[in-house]
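Below, a portion of the complex is reproduced, with chain positions unchanged.
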Amino acid sequence: MRTQKKYVNPDEKQIKKRISKNKAARIVFFIATFFGLAVLAVLIIRIVTQGAGYLNLDLLTNFASRNPENSGIKAALLGTLWVMSVTIPVALILGIGTAIYLEEYAPNNKFTQFIELNISNLAGVPSIVFGLLGLTLFVRYLGMGRSVLAGGLTMALMILPVIVVSSKEAIRSIPQDQYEAGYAMGATKWQIIRTVVLPAATPGILTGAILSLSRAIGETAPLLMIGAMTFIAYVPESIFSSFTVLPIQIFSWASRPQAEFQAVAAAGSVVLLIILIAMNSIAIGIRNKFSKRN
Amino acid sequence: ACGNETTDNESGSENGDTTQGISGSVQVDGSSTVFPIMEGVAEEFSIENPDAQVTIGVSGTGGGMEKFIAGETDITNASRPMKEEEAAMLEEAGIEYTEFNLALDGLSVVVHPDNDWVDSLTIEELSTIWLDTSDVETWADVRPGWPEEEIELFSPGTDSGTYDYFDEVVLDGEQINREAALSEDDNVLVQGVMGSENAISYFGYAYYAENKDNVKVVPIVNGEGEAITPSSETVQDGTYEPLSRPLFIYVKNESMKTNNAAYEFAKYTLEMSGEMATEVGYVALEDSIYQEGLSKLEELK
Amino acid sequence: MSDINSIRPVFSVKDFNLWYGDKQVLTDISLEIPEKKVTAIIGPSGSGKSTFIKTLNRMVELAPSVRMEGGIYYKDNNIFDDAHTQVEVLRTEVGMVFQKPNPFPKSIYDNIAYGPSIHGIKDKKILDQVVENSLKGAALWDEVKDRLQANAFSLSGGQQQRLCIARALAVEPEVILMDEPTASLDPLSTAKIEDLVHDLKKDYSIIIVTHNMQQAARVSDKTAFFLNGELIEFDETERIFSNPKDKRTNDYVSGKFG
Amino acid sequence: MQPSMKEMIKKKKESRSLYSRIEKIMPTLFLLIASLSILVTIGIIVTLLTETILFFGDVSFIEFITGTEWYPFFKNDPSFGIWPLISGTFLIAFIAMAVAIPIGLSAAIYLSEYASEKSKKIIQPILEVLAGIPTIVYGLFALTFVTPLLQSFIGGLPIFNALSPGIVVGIMIIPQITSLSQDAMSAVPQAMRDGAFALGATKLEVAIKVVVPAAFSGIISSLVLAMSRAIGETMIVATAAGSTPNMSFNPTESIQTMTSYIVQVSMGDATYGSTIYYSIYAVGMTLFIFTFGMNILADYVSRRYREVY
């Protein structure tokens, strides 16, 4: 066989060319990666400098005002908290429960597959469509008005598919051998779920939940749809109160004619970003902490 | 409640060592033109009555009327008088209401600050610019000698009272130019004009007042043939016409009876609106009109 | 094969067949597994060894689309007859240890206490006792007694495997199934587990799957040779390794393939 | 010596009927919860559908799906041809993809093939922050930073145009493309790379000729999903693209997307029951069909062409 002539005879020049191509590509790929980081930096620097004049404690403790100096996000911040206090339990109970059902109990048939496909597709449906749903279902048909309840439920429905999908993923990534260990001890299905599945899936579920909650906190469009664009100078007292939330407040400031309000909007954006980055960091922290193990 | 500036004792009233103030919730919605006035009123009202919950939406006059008819709001703001259809629907819904004058606005026509050719416009010229049926496309089509650049139109949305008023006075019920960008967000209009030398738009005087550096207001030729720039004086003395218009609130009579907070808020509004109107760039009415309104309101209680 | 029946069987398998979907993985298996002995199962990869022992505690049913025919009797009860044998009870009596150590991501203590506690035993004193006994039984007590609250993953592979054995012991099973329990371990840990198996057979019946023929020879009393889902030969271990009846057995144990 | 564990367990078994009841109730409980979630998914479709049907009571279906003029606010003869909104939507989506595909994929290759574990650990979360920035903040960024920046290059670029929000939407979806594609590439077994390295391939040759083809379906589905996100993006477009429904593919012109139309109407809170009010459902339905279709496509691609390693 080796009597034939050698076809592959890597000569110096050709090798050099391939290696420098590789080096050039590496630089191009790196620049592309860096681009995203650079835009992020520009964006953050910009809103921080723009909002710098209004970044103080008053921003957090004041209500909105016609006067930029006195404007604050108290109502919006607390409104966001109120809305989340509806969204979180509803989305988590429905989301995790559905994920457990689909992963652990549902028969593996066409119908289940259809449901799963449907849910994962809903995760990609634009938020504004959920706004339409909230407007029709909660605000109008169920007569909740533009209340915290309507807003919270709308947000819950919006993130529900995402939570279902990420919880399913978390459950699915539990190694089969953990189930086997439990079953081999004579555990029942529910015991397995309680003692093996939930503890092991919690970090993953939590990560997904925090990330989707942070999405909900940053969303404007669905709440705009249900008519949350308002001037409010009080803190909601119940889930039936009217409310405003941070992104809406930012949007409303940004639509003011005065340049000062653009700066207040930027200051509000900084606060919103800090909240979101903090939530993301927590989620990433959880993910890193638990992905190390095995 | 009184109309004094109380910004300074905010913390005092929160601590509750001044009078208890009013509690309860008030739903207000409607005109974006009136919004700056109402926002100021609501802010002061909330400072004096920290337990009161005043919500002010910005749905435009038409959108506000819609909610008012649906019974969702206690007070609705309007930058035009109520339409007959709206009144009919309210009657059908069994909602009684009362109209109050709040202030005057000079609907301001604005162009880009670098636009150095437009020195004044007549109502006819305005309508040729804005009507869909007219064949005016460029500034040169409006007046010879003006640049041959296509005019960019930015108009308040069709739900707004501003649009309705403009429609009545300038468009005369005809179709607005289909190239016009419509927006309920007045700032979009400001941005639009700021962004193009050939743009033209119109909106409430308050928004112009806030953007004097960014846009240029166009004097409008009135019935006397004088080109008048909108200002407090020209609006109040009636020389800026026909684009001066009154601003209103409509209160639901029943709310005035049953909802003390709504009543107090309405009262406070009438007391404060003159001051607020001036502060945010509109024109206050004569004091006697507010007094008249207050006594009308008193009767509703 | 007369002596097989002289010892009371803990499992009797009769004409057992198993399919995954359409694929037959076990064909006409019949054998009797003696009590308090070590039975080794050997055979090349894919011959159905794991499937077979997973059938004994019905773990095989966790895989989708499994179909079975024939009977398996645990102490004379048909294990598939739900009226007489609850699967949870069967698995409590027939413990299992896997190829890869699979402790729970919990403390050493909680790993051992898991079995008793899912069966409703919460009394801390009893649990303490069980943990100690089981760890002693698995020859792990001395190495971990000072750090029972440490995470099980902080143990070495061999210790983890003994922990898994201890976990299985905690519910006091009758039988322990072991599926290549030393496959992922170093020589030293392997030796420890082999010693442990030897000790355990005083109290338990043990069935061990192994790739390592020397291991089978060292630890087991009886050996079953599987090939392509069939039981080729089942006999005293000595016999299998010195003088098997079947040529294929001979080829396999002498390393001609596998 | 205490009683044997075996006996204790037996005893407990007998007194534990509660447990077996829980065991029986749980599946039903979870089924109930799941049904609720499933109802929601059906709810969306039903809601959109019923209101959309009412819309087609006022406007001809044919006009809607074939019309090229979208002037809903005209009093005398409003026209409801959806195409200007569709073209605006896709114009934005295409600009976004033109930005996001090269950058997102390059970054994915860099992170999956070149970056060290350490730098991956730093870069990845930061990139994910990009995806988490509220769209309203992006919208303001587009309007007040990117547009003026573009105006300094492109003379006569109007303040509201498709280009600027398109680019910003592109930036927003970069992380999605990067992380999903990178997942797909990372899922390519190391053994496959080893196979190529062992033949003397450079990293680039391994990445382009082995990893990318092997991860192709994952990459494609990440692109489809990103596209679907771009189509559904609302606030960036509503803030910076203007509101002129043009059948134009000129990126320097102002356009209107389906989402920004819905926002425009809902901000004015169109009269309940009016044709315009129902039109947002018809538009919403169209949007839903497009994004749902794209998601199904992505799912199909990743299933159909899933690599068997």
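We just call them A, B, C and D in the order they show up, numbering each chain from 1.
In this text, a contact is a pair of C-beta atoms (placed from the backbone, for glycine too) under 8 Å apart; a residue touches a chain by one contact, two chains touch by 3 or more.
Please read all numbers here as calculations on a predicted model, not as lab measurements.
The full set of protein chains in this structure file adds up to A x1, B x1, C x2, D x1.
One rule holds for everything that comes next: only the chains that are shown with their structure count from here on.
Across the assembly, the chain pair joined by the most C-beta contact pairs is A-D. Here the chain at the heart of the structure, going by C-alpha means, is A. Seen from the Cα centre of subunit B, the chain whose own Cα centre is farthest off is C. Here the spacing of subunit A and subunit B, counted between their Cα centres, is 38 Å. Per-chain Cα centroids separate subunit A from subunit D by 13 Å.
In subunit B, the residues that touch at least two other chains are 59, 185, 188.
Shown for subunit A are the residues in touch with two or more other chains, namely 188, 227, 229, 254.
Taken pair by pair, the chains that touch are A-B, A-C, A-D, B-D, C-D.
By the touch criterion stated above, subunit D contacts subunit B in their complex at residues 71, 73-76, 143, 147, 151, 158-160, 242-244, 254, 264, 267-272. Within the complex formed with subunit A, the residues of subunit D that make contact are 19, 22-23, 26-27, 29-31, 33-34, 36-38, 40-41, 43-44, 47-48, 51, 102-104, 106-107, 109-111, 114-115, 121, 123, 125-130, 132-138, 140-141, 144-145, 171, 174-175, 178, 200, 202-205, 207, 225, 228-229, 231-235, 238-239, 259, 262-263, 266-267, 269, 272, 280-281, 284, 287-288, 291-292, 294-296, 298-299. Within the complex formed with subunit A, the subunit B residues making contact are 7, 25, 27, 35-36, 38-40, 42-43, 46-47, 50, 52-59, 72, 185-188, 190, 207, 210-211, 280.
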